[in-house]
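Shown here: the complex without one of its protein chains, the others still in place.
Here the chain labels run A, B, C, D, E, F, G, H and I in written order, and each chain numbers its own residues starting at 1.
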């Protein structure tokens, strides 16, 4: 069977899309979780796997979920350290969705007997 | 066996009923949970399933549970995005029950590897 | 085998007994939990089952546990809505034990796919 | 609020009803579980609570679930030892439903620090 | 937002599709689980929710999963008793996929305090 | 096999020993948990079992764990009500260890279907 | 408060009592579990704690549960190795209850980082 | 940071290595589990994630774990249906390790509300 | 504080001791579990950690637990592959205890995202 799959070789923020939030006068919290994230270790080239939790209070926009899925897939062949992954995702999401608040927690799979979870927050000034 | 089931084709707030709260001088918290909620995805027409948690402090009324069940069933054939579902339910309940406070959390079934939980609150001014 | 069991047909607060708290100069918290509570639904006559959690800070008295058990059994053949059960138990306990603070949480068994938990608090003025 | 609830003072097998099994040429297993069972201890008159699991392979009939619920409720004010409860329920169900096989497991609530589970089986000869 | 969703008013086996199993000389077991199934109670018209587990050993075909999803959705507005649901799904899948063996377990949501699980098997003669 | 075991017939605080805390300029929290505690019910003489959690911030001393074990064993043949057990242990530990803060939670085994947890705190003035 | 509690200094099988099994023509399985067992280590004199599971098929008698509780309490001040405890309990129960089959599993509390579970069975010849 | 990561564009069995099993006269079972497997859906190009369990009884060789890790990574950019993945891995491992027996279970991440687990076995003739 | 700890630099079977089994005419099963085992990886020198389960039916002897603890500690500074660890422990225990049957399961800590469990059995001929 022929293989016609797009291979992303760098993080691609242009994949992210926002949708207008139809109740913009009303604060809600949106929590998005996925067990399906993988990037590469920049030192060894081996895959890293992670569990990601995103919480945000939308202002005028919400994240379009399919576009988020595509965006997260663009890390698949990219080497990046843990602390950079969380800052990279937070930065890209804030730019596109412009939320009132957003936090991201990423729990990376165990390496050398050690589990690492990295967390970052954004608050609109 | 004959099929005489009412099909709701739109959200039906008139199904909701309140009962007088008999200890209205005394604040209580009521927490209502259900694993049995389904609506439709407005883009694909496929069913969405969700786990709903409602917390409220009644003022003069409590929610009549059978009527809540009927009301939630009226989403069964309706297409609606996640953020609208939580605002729609919160709005309808607040109108009928007029609570002191109410919060709603809705955890939607996993789609594309992603779980989404949407939360909204109401506080009587 | 002969059946000589007392049938309570109404809630019986006189079953409740307090014991002097022997360290009355010292605040403690007492948490009492039971999976064994049943009353009746006032609309249908069918049994309701509930999990009860009572937390209190005694003043001069503590609850005598056997008497609490007997008191909770007196709801067995009584029809009462959820919001009334929590207020009824809280009121009776406060009258007998006169605690500094007390809270009661009652999680009723699932009905029509819906679980309901009702909570109330008392604070001595 | 007036209390018009029927009080069963003895186990009432006549409450049980069977429905024809519409695929009688095809063996299925039906597993029925309930956390809502209570009877009385014949020695002390105190309530016992239990978790019941019924498994059966229907022959020509299946158990009508509402009638099973009513039947189990008829133990509510009856004093009976654990070993008798399981044999009583099994005997009554076999008489009405005439299954190919049936097993019943009843886990009674902890008493004196001891949990007791009683199990019995029936096989059509 | 316009509602252009197809409403199935009866179980639609023609939605099911099989794909050729490419290792047909080699036995495998395929286990399919879904928390997302709903039909209606034929007596009350109220929705039933269920957890479905399908196990089968393919012969020449495997189930196409999207078609299975569509097929299961066709029960959404159909009233059917528990024992019929399991036999209906088993019968339709066997006809289309012609497996060597297949078993189906369906755990229906709690009703009246009672959980029911119905199981059926098929073995190719 | 000869039985030369010391039987404590009363609570024996002299068994408790403190050790100097070697980082006394630095606050830490120490949490000690044990599933292995038993005393007697003063009314019935029957054993009670409990799960104990002790949290404290040492000042100049820490608890020597073997001595704590011996001290807790000295309740083995002593009849004492729940509220007294927590105050007795807290009092004895505070006298010997002189902590900055200490809290004790004791969850007693289920009796008559009821679980009781008693909690007390100490704060150095 | 005066301490009038009986202290057993040896295992006391005479505490065990059997009751006639009223359905002796019908095999059942009885499973008895308790988290509340303690004896002493014969080498160190320190208490051991254990979780006990007893399964048996009664012949003409069932175990009277209060007497079992008293019997298990008689190990409280007795030093005995793990393998002897299981054989001692099995032997005493078989003598008094004369079951068709009986098995006993005893999981002792962790010692030196090691958990030990000892199991023995009896089958009537 | 420069990206010098090898990208596998097809399954690469040559990555697998066996080591001599040093106790070849003695049967053992080896169970290998990993939460870190990803390939692509051949229809949509989207990633699939899976939990893999491999059990085998070695004959003369055991699997070298680092080489297994590399081999499983070679599926990362390959599109393959579920049933083929299990047969492909089983076939490659059997060829290299030549075990007495081997079984593989692969649980793929939920898609469209459906979880799929595929299992295959090998027995040396 | 002076460090006078014995360092074992090789596995030391002479640490193992057996005790006579006092009910040698009666088969029991003994299950021993420990979360506290560590050895070294022979390739990298890094520590490995494992969870060990030992089941055996004693013949004339049982394992003395303190000696088992000492024996397992002797692997602390020894490099050994997983398959050898299980065979080494099984071999040493069988030599000393001479059981009727023995099985050992060892689950090693996750390495490179992979968990490995190795199992071996012994049956007296």
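Some observations on this one:
In the analysis below, a contact is a pair of C-beta atoms (placed from the backbone, for glycine too) under 8 Å apart; a residue touches a chain by one contact, two chains touch by 3 or more.
From a predicted model like this one, the values you see are computed outputs, not experimental measurements.
Per the touch definition above, the residue from A:12, A:35, A:67 or A:87 contacting the chain not shown is A:87.
Interface residues of chain G with the unshown chain, by the touch rule above, are 46, 49, 109-113.
Summarising the interface, chain A meets the missing chain with residues 81-84, 86-87, 111-121. Against the chain not displayed here, chain F makes contact via residues 21-23, 26-36, 58, 62, 65-66, 68-69.
FYI, only the chains that are shown with their structure count from here on.
Under the touch definition stated at the top, chain E and chain I share these contacting partners: H. Repeating the B-E interface, with the same residue numbers in over half of the contact pairs, is the pair F-G out of D-F, C-E or F-G.
At the interface between chain B and chain E, two copies of one sequence, more than half of the residue numbers in use appear on both sides, so the contact is built from largely the same positions. If you average the CA atoms of chain A and of chain H, the two centres end up 28 Å from each other. Chain B and chain F have Cα centroids lying 48 Å from one another. Residue numbers of chain F whose C-beta contacts span two or more other chains: 46, 49, 109, 111-113. Chains that are in contact with each other form these pairs: A-B, A-H, A-I, B-C, B-E, B-H, C-D, C-E, C-F, D-E, D-F, D-G, E-H, F-G, G-I, H-I.
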